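Just one protein chain is left out here, and the rest sit where they should.
Up next is subunit A:
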Amino acid sequence: MAASDKPKPAATANATQAAVVDVGGFDEIEDDVVDGNCDEGEEDSASEEVMVSSGENADQTSQILAELEDMMMDEEFNAKVDAFTQRHCDHFDEGEENKLIYTSLFAEYTKMLEEYIEERLGATLEGFDMQAFCATLSGRADKEELPLALEMLSAYGDFESFKAMMLSCKVGATLGDMGVVGAPVHVFTEEQEDGEAMPDLNLSISGLGNNGLGNN
């Protein structure tokens, strides 16, 4: 009803482009595709949906993945992460118990990255729709393995990794221009099947500039 009057950027773009794009790869891509559009596209006629989704959506997914990979490698993104860690790492202390502020900082960090990602993908990929992409992800089958880019990205959403990065940034900051830090950590008994039990090493290397790099 009302929705059909509104312009629907993602769905419409899909429709026009996909009509041209190959319909041949239908079988292999069918599954990650169907849920992708259900958010917005439900009111489109079923035939259009089916015909359209195959080629186009899979194609956009691979563009998104490639773009995310590039993003994680590039300086702007990493500078953003570094700036955040350096600004807040002082709040973090070694020790088992976490302060409540870690949670609010983690929420802030996650939000910052999510906004950055959305902005960046929106700028580089025409018709990118974060909500639709998120819906595709939530609809994935349990057993499927995540593509590498998403596997890497998921580490940014992990609290324990975040805490480890903050702590290593704090240690790195006290070392000046360059240093290597090692700290013994908990030995997991299951790992001792053969050989002697040794503590693991958590290495963090701080860079040459005044950038303390996290170990992530």
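Everything below uses one rule, namely that a residue touches a chain if its C-beta (ideal position, glycine included) is under 8 Å from a C-beta of that chain, and two chains touch if they have at least 3 such contacts; residues count from 1.
What we mean here is this: contacts and distances are computed from a predicted model.
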What does the UniProt entry say the missing chain is called, choosing from "ADP-ribosylation factor-like protein 2", "Large ribosomal subunit protein uL23m", "AP complex subunit sigma" or "Squalene synthase"?
"ADP-ribosylation factor-like protein 2"
So which bits of subunit A touch the chain we can't see?
96-100, 102-104, 107, 110-111, 113-114, 117-118, 130, 133-134, 137-138, 140, 142, 146, 150-151, 153-154, 156-160
